[in-house]
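The complex is shown incomplete by one protein chain, all other protein chains being positioned as in the whole.
Chain lettering (A and B) follows the sequence in which the chains are written, and residue indices restart at 1 in each chain.
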Amino acid sequence: MSSAAECTAGAVSAEERFRYLLRLADTSLVLGQRLGEWVGHAPALEEDLALANIALDLFGQARLLLAYAGQVEGRGRDEDQLAFRRDAPEFFNVTLAEQPNGDFGQTIVRQALLDAWQVELYHSLIGSTDEQLANIAAKAMKECRYHWRFSCGWLVRLGDGTEESRARVQAALDGLWRFTGELLTPDALDAHMASHGIAPPLALIRSRWEARLAAALEEATLRQPPPAYFPWHGKRGVHSEHLGHLLTEMQHLQRLHPGATW
Amino acid sequence: MRPGLKFLYHIRLGSVHMYTQALDSCGTEPPSVAPAGEAERERQFQERIDRDEKIEPKDWMPDAYRQTLIRQIAQHAHSEIIGMLPEGNWITRAPSLRRKAVLIAKVQDEGGHGMYLYSAAETLGVSRGELMAQLLAGRAKYSSIFNYPTLTWADIGAIGWLVDGAAIMNQIPLCRCSYGPYARAMVRICKEESFHQRQGYEIMLTLARSGTRAQREMAQDALDRWWWPSLMMFGPSDVESGHTAQSMRWRIKRFTNDELRQKFIDATVPQARFLGLSIPDPDLRWDEASQHYASGPIDWGEFQAVLKGEGPCNRERLAARRAAHESGRWVREAAAAYADKHSDHRTGTGPAPGYAQAS
Partner (left out) sequence: MNEDWALYEVFIRARSGLEHKHVGSLHAADARMALEHARDTYTRRQEGVSIWVVRSIDILASDPEEAGELFEPARDKVYRHPTFYSIPEEVKNI
């Protein structure tokens, strides 16, 4: 594993590209897994269908990205080996994606924060110098725009709904805001990818994300929490406590029957 | 198109002892003697049915026909919604990303089918809210199969293969049911469900034909547990079910419970054989004379117990639906409150929530 300092210069190695692809893939995978927990338990039947649709989009993205990552890695690992046979420290999703569903308000806040980020990120990745990634991004971008439409609509309804809903969704926002720094603050790998035109500079994503969120929060009559200090590093494999449990559940059959096909 | 609020009906609940199992054989109390004039309308109504004309929402219909349909469609809708739970139980643990996507799509379809059916019931003048309230209060019936637990991944295969297989047998004749909105909903449902049984059988194939020993055992165990409950899905024998005749006269139902059950057995036994699995019925044998499989007796005691709420998961299923309904209330209220505050949204003429941001 290359250290952060080592990846700032020179050509992009397969290992670096692999790790960057896993950031995108794992974020979609883990978020999709969370949304899958909702199916059958949503506040209205129509929302069961909506959340399932978003989960399906996210798993679709994860599969394309994992398959490509496996190809880049060159060790013959397919999407399932990557999804089901890696442990938490080898997952590189942003920490926000693995946060528990909580109530519907918390799920919507998590979704809106990530949707706004994915919309901007995939929008920029369409211009990536990595052609295969650019193709995946073109498909993902349309999906994420719909996700944002959904989550932003709900953010506004809940924020500007009843006293109770505003209180709940504000609490969710206050609780999750601390994970947003990771989405917008580049580390060495982000910077390295940006310098080769594989990924956009995160500063660009930050300004667009902030504008998107500010407008949505204003319409939702919600208060933007202050920036939080603690830096999360899920994208480098250092997660919150929640990911291990999520993976334990997701991976248990594959772990119990190594080598079996399903 | 829809009766509208003017026609709002207060529906009477069916008797508790009614057999409500088979999705197409919902019972009804015998129609009461119609008052003068009504008899002539009923005769004309029956003539329309006999000509295979479809009945549409605002058409005159006998009260018993309306009640039978409401009850049957509601049971069917509830079964779809409750049916999301046993399979949903494995979404987070599906063993490959492909299987996971398929399972989510399938469970989602069931939610969609519940919606189509509630939608059809609503054309009869009952609201989804009322039907849901009956379900949550434990006053409505749904297919008892969903009160059995999904214990291993093979259960997901067995449900697709057997439960969806049985459901399809029940549902295909309903596409020609005399009530237009129900028939149209069933056409869409049958079209969409055609993948459900196949994906289940594919899971069974993978486990039983190319799987490890543990996987084969898992598959056999699932078949052992799901076989009899699947046969019960068709409802009690015609000899005992007093409701079949009227429903058949109204063309709500087109085959008897026993006919459909036999059809299912005949189709399924060779499929089990191909998997190399054995059907858990020592009396099962091919009968040359009738050209059908003869099978052993069904334990109707178990069936009645599960219907009465004593199945392994009745409590859990209703509790899960209630929890979703209760914990979703503030969300539904918030959306309604938002819509009231911005009442131009209801008609779509004003700005919509998040519209400015949604680009």
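Everything below uses one rule, namely that a contact is a pair of C-beta atoms (placed from the backbone, for glycine too) under 8 Å apart; a residue touches a chain by one contact, two chains touch by 3 or more.
Just so it is clear, the model here is predicted, and its values are computed rather than measured.
Here the missing chain is touched by one residue of B:56, B:287 or B:310, and it is B:56.
The hidden chain makes contact, of the residues A:30, A:44, A:58 or A:199, with A:44.
The omitted chain makes contact with just one of the residues B:65, B:116 or B:227: B:116.
Of the options B:273, B:308 or B:329, the residue whose C-beta touches the omitted chain is B:329. Take chain A: the residues that touch the chain left off the picture are 44-46, 49-50, 53, 149-150, 153, 157, 162.
Residues of chain B in touch with the missing chain: 1-2, 4-5, 56, 58-60, 105, 108-109, 112, 115-116, 119, 122, 127-129, 185, 188, 192, 329, 332-333, 335-340, 342, 345-348, 352-353, 355.
Just so we're on the same page, only the chains that are shown with their structure count from here on.
Inter-chain centre distance (chain A to chain B, centres taken as mean C-alpha positions): 36 Å.
Within the complex formed with chain A, the residues of chain B that make contact are 81, 84-85, 88, 91-93, 95-101, 104-105, 107-108, 111-112, 114-115, 118, 153, 203, 206-207, 210-212, 214-215, 320, 323-324, 327-335, 337-338, 341, 352-354, 356-359. Listed in rising order, the residues of chain A touching chain B in the complex are 29, 33, 36-37, 39-49, 52-53, 55-56, 59-60, 62-63, 66, 79-80, 83-84, 103-105, 145, 148-149, 152-158, 160-162, 164-165, 168, 212, 215-216, 219-220, 249-250, 252-254, 257, 260-262.
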